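Please read the structure below before turning to the comments.
As you look at this complex, bear in mind that one protein chain is not there, while each of the others sits in place.
== subunit A ==
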Amino acid sequence: MNGPASSAALRIGAPVALGVVVLVAWQLLVTLAGIDDYLLPSPLSIVEQMIEFWPALIAAIASTGLNALIGLVVGSIVGIAAALVASLSRFFDQLTAPIVAALAVVPIVALAPVLNTMFGADSEVGRRTMAGLAVFVPVFINTLRGLQQTRPVHRDLMRAYAATRPQTLRVLTLPAARGYIFTGIRIASSLAVISALVAEYFGGPRGGLGSLISTSASTSAYARAWAYVVGGIVLGLIFFLVTAALERLASPMSRSLTVTGRSK
């Protein structure tokens, strides 16, 4: 009973069982206590709405998801590039430190109305910019830390090999930073979804999860609003799981450990 299979079953089975218990309790509470829909819709009515508005739900996930994805990719690339420059140039590092510190404390959501006005009400650019800004900060900070993780013995070795700067970056500095970079991206992935979704509360084109949640809630379609919230949860999970999988794939050690683990 203590094999890896049973422990995996327990690891997945236990939370699933807990989820089912909570859902059943929720359903019973709403039905038996007769709680009004606007306070708390029952799980079954939420599922009903999800099925009824399935095409709109999928389109909304795709629309918000695309904004979050563009923000994640662009924000990560800019964050990694800026961290590389900052690690090579002390001047640039000192130049950008206050800007990054300012960005880190600004609630990015607070920029939404400003950015929406800046890029126009019919444009997605403002939302993507918000997602990108939210992503930039953790990716930049983590990458910069990662680039400072080389050990003295490895730096001595590179000097002893008369390695050029690009060579040192390729074989030592970047691989040493890899774990930190992917941790930054994984943290940023949730922020990208949250920012892209919340940005929709402040106007702009309709059809994303955020705008449909606010529309549904304001027209008293509470169960439908919850259905779109579920869509937001699913989108956030997809982003998190994909970036976590990327993190694993990018580490040769964890790949090999899985292989040896399986062969035993």
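By our rule, a contact is a pair of C-beta atoms (placed from the backbone, for glycine too) under 8 Å apart; a residue touches a chain by one contact, two chains touch by 3 or more; residues count from 1.
To be clear about the criterion, contacts and distances are computed from a predicted model.
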Absent chain [UniProt protein name; select from "Solute:sodium symporter small subunit", "TatD DNase family protein", "Two-component system, chemotaxis family, response regulator CheY" or "Nitrate ABC transporter ATP-binding protein"]: "Nitrate ABC transporter ATP-binding protein"
Per the touch definition above, residue among A:R151, A:R206 or A:R248 touching the missing chain: A:R151
Given A:A163, A:I187, A:V230 or A:L246, the one touching the chain that is not displayed: A:A163
Interface residues of subunit A (partner: the chain not displayed): 151, 153-154, 156-157, 159-163, 167, 171-172, 175, 178, 251-253, 256, 260
